[in-house]
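Got a structure for you, written out below as structure tokens; questions coming shortly.
Selected chains only, in their assembly positions.
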Amino acid sequence: MVSRSKYEEIQSIRLIGTLLFFTAGSLAAEDVAQTVALHQSSLDMIWLLLAASLVFFMQAGFAMVEIGLTRAKNSGNIIMKNLMDFSVGALFYWAIGWALMYGSSVSGLFGFSQFFILEADSTLFRDWMFQVVFAATAATIVSGAMAERTKFSAYLVYSMILSAIIYPISGHWIWGGGWLGNLGFHDFAGSTVVHSVGGWAALMGTLALGPRIGKYVRKGKIVTSKAIPGHNLPLASLGVFILWFGWYGFNAGSTLSGTDLSMATVAVTTTIAASAGAIGSMAISWKLFKKPDVSMSLNGALAGLVGITAPTAVVTPTGALIIGLVAGLLVVLSVEFIDKKLHIDDPVGAISVHGVCGVWGTIAVGLFGATDSVKGLFYGGGFGQLIVQSIGALSVAAWVMITTGILFFAIKKTGGLRVTESEELQGLDLSEHNGEAYSGFQIFTTM
Amino acid sequence: MVSRSKYEEIQSIRLIGTLLFFTAGSLAAEDVAQTVALHQSSLDMIWLLLAASLVFFMQAGFAMVEIGLTRAKNSGNIIMKNLMDFSVGALFYWAIGWALMYGSSVSGLFGFSQFFILEADSTLFRDWMFQVVFAATAATIVSGAMAERTKFSAYLVYSMILSAIIYPISGHWIWGGGWLGNLGFHDFAGSTVVHSVGGWAALMGTLALGPRIGKYVRKGKIVTSKAIPGHNLPLASLGVFILWFGWYGFNAGSTLSGTDLSMATVAVTTTIAASAGAIGSMAISWKLFKKPDVSMSLNGALAGLVGITAPTAVVTPTGALIIGLVAGLLVVLSVEFIDKKLHIDDPVGAISVHGVCGVWGTIAVGLFGATDSVKGLFYGGGFGQLIVQSIGALSVAAWVMITTGILFFAIKKTGGLRVTESEELQGLDLSEHNGEAYSGFQIFTTM
């Protein structure tokens, strides 16, 4: 089939055939069945491919948020990390990741078949496409927390192993037919599977790296946290809008079917939780800092989105409002606590947004679940679902912290995880990539 | 239903069931009916949710346009206004707005039921989702005209009331079963309902605020208008491309049905009008200023889009060409007139783009309408449609100008609408939000 006009011929022949057939008045049951079944497959296909495209676009959102909230001198490096997160991640999720996540289950612990998705039909291709963009999201989350000081080569190794092994295995537990799913754990679109995995890996990465130079100043016993403001809030805000946009694919696409009309509920609860998250963070930042803070409010929208990701399909709009609002408050308190009390340096707040609010969203299923199959504490479901959700959140946290802990330790002991002090001060764009991101602009180089 | 693999099981059981059933040869009429009816609902659902997502993404477009066309020192504030426009607007449109717009009509004047869209099914959720993004668009339009000098808290109050009350009521008149719709007023996707509402509110906001410091310089009786150039045209252009992209959801989605094939006509007339608008503005700016002006041409594309929004489904491509071209000329003349003659300070040209071209598009229905049900003056329909369109445009203008006039007056008399002179000179990012948008960049602070 070589030319478009030929494609069109074929299509019109097929369609005319169908019509002639129908209008001939002699309705053969098998042919109707075939056409209607094809439409079912097509609805699923169109829905999932477009949703996957939206989720892919979230990569741009993550890149813009991280670039915007850090310093100009590391922007090129962030681009590379985000581009390679997806590129390396996609190839490894093709070779290994899918097989460990969705292959035949070995005792509910991991999958083990369909490596390289060989002999795939269009349904398997479709499902891989929808899943690979989720895997890449998990990897990208970590990038922000490790920004401005990580060796690029070390980052590549981490990214590869997360996409190939760590993410798929806990993913298998929940979505691949594994033990947590069988226990009744509910995570509709990935508060735990995707976001908390990214969040906990981010925590371990940050701990392994230590803070950026100049971030914490010690005078005697007193440690002061210095703000290192981002260099491009417009890009950060664009990133948040892109992420929110893509989240409609992320959450609503997770119906996994183009004819599951609950996608409307999902879109509505997602919208309300994100809005409430932004408002919650704005309000608490206004109270704490006397002014409504821009980057906190942006993170609040993301917090609401992460929080609603698990419960989106099983809660009411009112439930979504509360979940989002709490996520918005939580993210600000968590960012402040991690920075000011724990002195852990997370440049973009990834641990709080994805880790803390990922757990919150997971727990919220057990509180606000309002459907027959998933009924939370506040809707007369007792503690059952809540306990299962907690087991899931804890198990995945333990799995990710242990494995990424080992991983970052191993990288540190072999190739090294962090750039040198002079490279960090110079900025990773020059030291790691031999270029500048904003050539020609006058930029202050102190800090 | 807890794990994905289970979802898939269910889905495959359902599908296999259908197929078995069909291929069994005993075609039961009710089952075919059910499946085909589900496909109808699914086509509508997928179409409207994806269109809604595209319209949501226009928020990013509005933010980038406004940021790009104003000064660096107010970028963070613009982000906050746009983020909160949507967030606050969505919650109030959920609580009140939808009920006033689409609830049971009280004498054709406003709706009054379905507050908080309680007891919603998936169809109502879907329709709310598609409408909330339109409501937020109207609110956001005003932001640009009031940029660089409005108190953030005052803006929040305005935004809330517009989304909750003002927009829904005139919307009810036209789309909710109200008196204008019953009169035969045609506004397919919102030249009047959305854009002119935003435009007139923008006019009143700007009048209530007065011009930015330094914008108009008086020497005796002569007032000179000083250009205050935008600080980031690449972002402004990105914003325009995002808006144009989103407009395919805005206009084509307004078929409100996934099986209304006139969506193709809508996409084509939208494309042609936007193109003609950009060319029209470029041409007239070239003539007036001796050079083709970048921000005028960008606004020209938006003008063409606003102009085609009402008539998009009822005009020919040639009609769309003329409508877009006229919108492109009009927007430049209007921007110049409002600035140079009326000395009204509208930093991004929102009154001209959305108000003037919104009215133009509304009138254009009565001139270029080319269908049986909507036939304009130039297509043998006489003055009938034209008169109805004019009545609609005027009524909505009066409604919005009176209500927002009162609103801005009330805000002025209570909390205050405008920041202090020193806050304005310092920039709203520092004075209202305690931060900078471009930390590290060397920026000229004079003006």
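Some notes on this structure:
Which chain is which? They are A and B, in the order written, and residues in each are numbered from 1.
Throughout what follows, a residue touches a chain if its C-beta (ideal position, glycine included) is under 8 Å from a C-beta of that chain, and two chains touch if they have at least 3 such contacts.
Nothing here was measured: the structure is a model prediction, and the numbers come from that model.
Here 2 identical chains are displayed in place, and the whole complex they belong to in this file is assembled from 3 copies in total.
One rule holds in what follows: only the chains that are shown with their structure count from here on.
If you average the CA atoms of chain A and of chain B, the two centres end up 30 Å from each other.
Here chain B touches chain A in the complex through residues 1-8, 11, 15, 18-19, 21-23, 25-27, 32, 35-36, 38-39, 41-43, 45-46, 49-50, 52-53, 56-57, 59-60, 63-64, 67, 75-76, 79-80, 82-84, 86-88, 90-91, 94, 116-117, 120, 122-123, 125-126, 128-129, 132, 152, 232, 235, 238, 429, 432-442, going by the rule given at the top. Those residues of chain A that touch chain B in the complex are listed here as 27, 29-30, 32-34, 36-37, 39-40, 43-44, 46-47, 50, 54, 71-72, 102, 174-178, 180-186, 229-234, 237-238, 240-242, 244-245, 248-249, 252, 256-259, 261-265, 267-268, 271-272, 274-276, 278-279, 282, 289-295, 297-298, 301, 317-318, 321, 373-374, 438, 441-444.
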